[in-house]
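Showing chain A:
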Amino acid sequence: MKKKIGVLLLSLVLVFSLASIVGAQEVKKEDTLTYVTIGNQNTLDPHFSYDTGSAEIIYNVYENLIAYQGESVTEFVPLLATEVPSEDNGLIKDDGKSYVFPIREGVEFSNGNPLTPEDVKYSILRGMINDRDGGPIWMLYEPLLGLTGLQDLVSEVLGEDISPADLSSEQSAEVFAELEKVIEVNGSNVVFHLRQPYPPFLNILAQGASWGSVIDKEWSIEQGAWDGSPYTIAEYYNPPKEDDPLYDKMMGTGPFTLEEWENGDHVYMKRNDNYWRRTANFKTVVIQNIDEFSTRRLLLQRGDADIIYVPNQFLSQVEDMDGVTITTGIPTQQNMVGIMNWEINTKGNDNVGSGKLDGEGVPSNFFADKDVRMGFIKAFNYKAFIEDVRMGNSIQIGGPIVRPLLGTSEDQPVYHQDLAAAEEHFKNAFDGELWEKGFQITLLFNTGNSARQTGADILKTYIEGINPKFKVDVRGIQWSSYLDALVQGNFTLGFMGWLGDFPDPHNWVTPYLAGDGTFGGYKGDLYKEWANETVEPLIEEGITTVDPAKRKEIYKELQTIAFEEGIDLWLDQPTGHNVRRTWVKGWYPNAMRPGLDAYILDKN
Partner candidate 1 sequence: MSKEKLIDVKNLATYFHTEEGTVKAVDGVSFEIYPGETLGVVGESGCGKSVTSLSIMRLIESPPGKIETGEIIFDNKDLTKSTQKEMRKIRGNDISMIFQEPMTSLNPVYTVGDQIMEAILIHKDVNKKQARQESIDMLTKVGIPLPEQRVDEYPHQLSGGMRQRVMIAMALSCDPQLLIADEPTTALDVTIQAQILELMNGLKDQFGMAIMMITHDLGVIAEVSDRVAVMYAGKIVEYTDVETLYANPKHPYTWGLMHSIPHIEKDVDRLQAIPGSVPNPLDFPQGCKYNTRCPFATDKCREVEPEIEEIEESHQVACWHVDKLEEAKAKEKKEKEKE
Partner candidate 2 sequence: MINYIIRRLLILPVILFGVSVLVFAMLMLVGPYQRLSTYIKSPAELKTANLDSLVEKYGLNDPFHQQYGRWISGVLKGDFGWSETAGATVTEAVLQRFPATLELALLALIPVIMGGINLGVFSAVHHNDPWDHVTRVFSIVGWSIPTFVFGLVVLMIFYGVLGWFPPGRLSVWASDIIRSSEFVQYTHLNIIDGLLNANLKVVGDAIRHLVAPVFSISILWWAYILRITRSSMLETLRKDYIRTARSKGVKERVVVKKHARKNALIPVVTVAGHMVLGLLGGLVITETIFGYQGLGQFFASAASQLDYAAVLGLALYFGFLLILINLCVDVSYAIIDPRIRLE
């Protein structure tokens, strides 16, 4: 009896399995776009989001005042504004300190609320009040007020170091009065007032920048976001993510609306049938998060996925697939650089051996010696890296700025491997002492990133070959340990990347070169002093100059200094690629788009 049941069950299983193998082939919905990628979304709140996963969803649901034109990252088209401000059309005024945006009429949020200039003002102010720690809102403060955040503004207005979270309602009103000066509603126009000219301001507001998204004031207040009152800054400043009312809700003017979000698993979006332009081609857009590449590949192969994310190293696995189109060589706004710490903490740091120049370690100021830096730079095998690791899908860079931004050109010099020169540099380093005694150092990379690891391995191979007394270890550490190493000054040389916030050279020179930059800020006082004298005046000049020609020269100079001084090991700017079923039409690249733009695509 039992056996019979077992056999019955087994055959049922087999029948079902076979049925589903057959059944799987038939579903190829034309009104659904399925995109399968990795990772997850940090939040759906456009003012909180600072990751591409979130920005991708926000991009399809919310809209900004302007957008990039086609593939360009420097030219714009109007979106929620009816015109792109420029000096020529008179909408950029006061020597670049006022920007006027005429707001489009007849646009509605997907809940039917009409878009008004008030919504735009609310959106900007809500973002600036929200200003979460580590968030993107510095990009509003920097151009508008020349500050890095609400904390700075509070200190400036009240003259004391008080946290925005502790403001009394009077103090709040005082701060708000200053804050409100940045944006003004003038009839159907919205006017931004900048304290200083800030040439990339339009980039900061363009579609793709989630912090520039326009949200529905009425709806947001209903959800519990900032109530629009001047007195309540303390209440809405820097909320914990889980308490943020817009964390998992969206209400935009864009072509799609949010249907369902299961973080790290999938996002479903539905067509906004009330959209102010032609409605989108897809009724449903599915973004799935599947970390395992093999699975994504199979989904594409069987047509269950229309577009998938393919890491560079696996590109060969999809190359010959039938019915699949691959676009490669897309310029991206990101780079990879070997960061060198000029002042390594040597106390209790196992990355520097003895911490002395005795052959058993490296001294604190190891990378402050230009010959050491150049020695490392000249020892690196750029050709092998680009060919083997990037499989040719990469452009070498000669400084922090990536192409095609100001200050770069096709013929700018890049590093080449030159072991003789490297040897020469090492011989000169520390007056020859280094060559005599040798050194031992640990290079770090964050685990899981094999390009960074390979970069470090390449350095190890060639440098150890130059002098047997040179000992290089490569150690992978987790992001948490990396963060700790950075803060404690324990890290030595490690490959890191920067993903552009907005396509302007300022966004590239600051993190790498400025003494308080994201990377520069962790290179110790030695670097700060040096940067203070050499590069920081140029950085300052670059961002306050309006004339593009002049700016170009300034950034060119910064790029040259960075190259010649060998401040960091400038490596490359990987190019992107897109892998999709051939039936997906209308796709074109844009370096500032955070992934998928479902609106431009079609499957017919």
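The working rule: a residue touches a chain if its C-beta (ideal position, glycine included) is under 8 Å from a C-beta of that chain, and two chains touch if they have at least 3 such contacts; residues count from 1.
Regarding selection, all candidates are chains of the complex that A comes from, given by their letters.
Source: prediction; values computed, not measured.
Although all of 1 or 2 belong to the complex, chain A touches just one of them, candidate 2. Considering their complex, residues 13, 15-21, 23-24, 27, 34, 40-43, 50-51, 133-135, 137-138, 148-149, 151, 163, 240-242, 260, 262-266, 268, 286, 288, 290-292, 294-295, 298-299, 304-305, 478-484, 486-488, 496-499, 501, 511, 517-519, 521 of chain A touch candidate 2.
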